[in-house]
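Just passing along the structure, written as structure tokens.
In this view, the complex is presented without one of its protein chains, the others remaining in place.
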Amino acid sequence: MLSIKNLTVEVDGKEILKNLSLEVGSGEVHAIMGPNGSGKSTLANVLAGRDGYEVTGGSITYLGKDLTELKIEDRAGEGLFLAFQYPVEIPGVSNIAMLKAAVNSLQKYRGEEELSAGEFLKLIKEKAAMVEMKQAFLQRSVNEGFSGGEKKRNEILQMAMLEPTLAVLDETDSGLDIDALKVVASGVNALRSPERSMIIVTHYQRLLDYIQPDFVHVLAEGNIVKTGDRTLALELEERGYSWIEQQVAKG
Amino acid sequence: MSESTQELDALVHREYQEGFVTDIESDTLPPGLNEDVIREISRRKNEPEFMLEWRLEAYRKWLDMPEPNWAHINYSKINFQDISYFSAPKNPDDGPESLDEVDPRLLETYAKLGIPLDEQKVLAGVKGANIAVDAVFDSVSVRTTFREKLAEAGVIFCPISEALQDHPELIKKYLGSVVPQADNYYACLNSAVFSDGSFVYIPKGVRCPMELSTYFRINEMNTGQFERTLIIAEEGAYVSYLEGCTAPMRDENQLHAAVVELVAMEGAEIKYSTVQNWYPGDEYGRGGIYNFVTKRGACRGDRAKISWTQVETGSAITWKYPSVILYGDDSVGEFYSVALTHNMQQADTGTKMIHIGKNTSSTIISKGISAGRGQNTYRGQVKILRGADGARNYSQCDSLLMGDQCGAHTFPYVEVQNKTATLEHEASTSKISEDQLFYLRQRGLSEESAVSMIVNGFCKAVFRELPMEFAVEAQKLMDVSLEGAVG
Partner (left out) sequence: MTALHDFLIGQSLKNTADPAWLSALRQRAYDRLKNRGLPGAKDEEWRLTRLSELYKQEFTFSTAAETLSLDEVPLTSSAESRLVFVNGAFDAGLSDHHLPDGISIMPFEQAAASEKLALQSFFNGSTPHEPHGFLCANTAFVQSGYVIHIAAKTIVEKPIEIIFVANNQKVAAWHCRNIVIADPLSEASIIERHLVVDNKTSYLSNCVTELHLANGARLNFYKHQHEAEDAYHIGGVYSQQSRDSHLVTNNIALGGKITRNDILAEFVGEGAHCEMNGLSVLSGKQHVDNCTEVIHAKPHCTSDEYYKSVLDDSSRSVFRGRIVVAKDAQKTDANQQNRNLLLSGKAEADTKPQLEIYADDVKCAHGATVGQLDQKSIFYLRSRGIPEEVARALLTFAFASDVVNRFNLPELRQQLSRQLTDQLLKGFLGSIETDDLLMESA
């Protein structure tokens, strides 16, 4: 589904990702862990096509297409979804209006017929219940005045509505208390399916207690330095990132 | 520069859509200003003697006044002798009796602007159905629709030049009663040379049966437009009034110095909305209208209410402070504003709320949007006088910056002489960020829809104060005015 080969990415002329390769198959859940500044968020942003992240080497192939050739909104149209580390506030634009616009845009891109207002409402109510979000939230401005936990739940709601093929979750757990973390994790788990792949970027191993990944990759200094299963995350927590950094330094 | 930024950049060069010139024969006074010019304006309008005297009195005061320089704007000095103070389409002399008498090119002009001057068409269910229109072309009113229907309700809606003929006693009583001749430099000039404008009188207890509106159009070169609007709502009356403004694209600057006076008696309500889209000049700051406007309302009776709503997207320079003087107890003043500056536009706008009566309240919501190299200043005064027990004010000033070469400035002035007053002020400055755009585009929206969504969200609190049709118009205007502003 997603094939990243020898990817090198620069931000402000500085190399952040260096020769990184990653293969993600259908239905797989990959966790990417790493210390501050290792390039985790860069990977998430470059997949979504954020400006300022320049691909200087390697390739990203997604569903057979060169992802780097596509505009931001076209990547979304192709089923790529990014759950933001810091979801953005858009004052005066209601959550529901934004979601309607997004759903319509995606359907237009895919040449599908627009959902009727009734169908849309039914769908959104169902998905909002899944992330324990009250109806009133849908009428509020996008992320404005939301608590940290509400913002992250809103990301999961959007993900549920847009039904992506590849979901990239960028530190969706950071800043959450234990109860909010459980809600977010169960939302994510409910969306797992054989057709949907996920890349979960996180700073803390704790999230992986609730969402069990198929693979764990450790990112350090712009490259994946270690790949394993769940147990790798546990080992990381015990020994700390400095353990990895030391290993890398040793070469 | 990214590809998308380039696409957007191309859009910056979009044309000002109302920038065409109507080729019509005009009767224009030669440029220059002196007492003879004023006498000539008054003569052509066949004004009563008191009006001429009033004009001359204003002119003499004006000669002694210095040009103000406190606003946060830069422009080269205006030479008042280079401006023509009167211009009118040549035919007909006394204003059209029916649509057939209106020059078809004028009708075409207003049709192009989307303004219904044909009552039949309006009645036939064209969008914006229940609206009476007064169309002012350069210095004269060319057509006022639905006058008969309004007359049935006792409402007078006509060009002010006609009101001077038909209702001189009302003019004599109210003109200059809210904005005195020597109030400020531009108001004083207007008092001397004003050409036309709308007059509205709503008798006691009457709720005006339709929205009233005036469309101002500057066409002729080197002319200034000095219209004067006077609205009087007697006890318990209600009126909603809207003005729209456009002008052709020209390389030189043109002056627009209008005065609007509103009088609301006990329990009366006046809702005054403006969608101002004068030609803003090009991206290098060439041309555009200098919009120096004095607008003020007086709540003369208890429980009177005056509400100003403005959407300011045009003009090279905007200098206006629609204000309310709250004399009556429990009277209410409101000011809702969206001011957008793009390219080289400058706006220094805001309001004054003067609380005199007891339990008076005022609300100020100002949304400034700066893009390109635009400069946007909010300047607002809230004054609570000694006797205004229990006065309340709520002010909210938000600025949205698009790009890093524009500026937003906020100058609130608060003066409180009564301890029982409650004042609340909120202010914020934010940036339409790459983040917001990226967020919406990641959800599948195109860049254009994303910008439109963000800006309209920001303006929501003001747009919802506009009559429905105009809210839609304002929203579209924002989209057009901002195309290419991000990148």
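Letters A and B mark the chains in the order given here, with residues in each chain numbered from 1 onward.
Simple rule for what comes next: a contact is a pair of C-beta atoms (placed from the backbone, for glycine too) under 8 Å apart; a residue touches a chain by one contact, two chains touch by 3 or more.
On a predicted model such as this, the values are computed, not experimentally measured, just so you know.
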item: Touching residue (missing chain; options A:G27, A:G77, A:G148 or A:G228); value: A:G148
item: Residue of B:Q165, B:S433 or B:Q475 in touch with the missing chain, whole complex considered; value: B:S433
item: Among B:G154, B:P168, B:P209 or B:G390, residue touching the chain not depicted; value: B:G390
item: Sole contact to the chain not displayed, among A:E23, A:D66 or A:D177; value: A:D177
item: Footprint left on subunit A by the chain that the document does not show; value: 36, 85-86, 89, 148, 174-175, 177-178, 203-204, 206
item: Contact set of subunit B toward the excluded chain (per top definition); value: 359, 390, 392, 404, 419-431, 433, 435
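In the analysis below, only the chains that are shown with their structure count from here on.
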item: Centre-of-Cα separation between subunit B and subunit A, whole angstrom; value: 48
item: Footprint of subunit A on subunit B - complex, ascending; value: 2-5, 430, 433-436, 438-447, 449, 453-454, 456-461
item: Subunit B partner contacts - residues on subunit A that touch it in the complex; value: 48-52, 71-73, 75-77, 81-82, 84, 86-93, 97-99, 101-103, 105-106, 109, 141, 158, 162
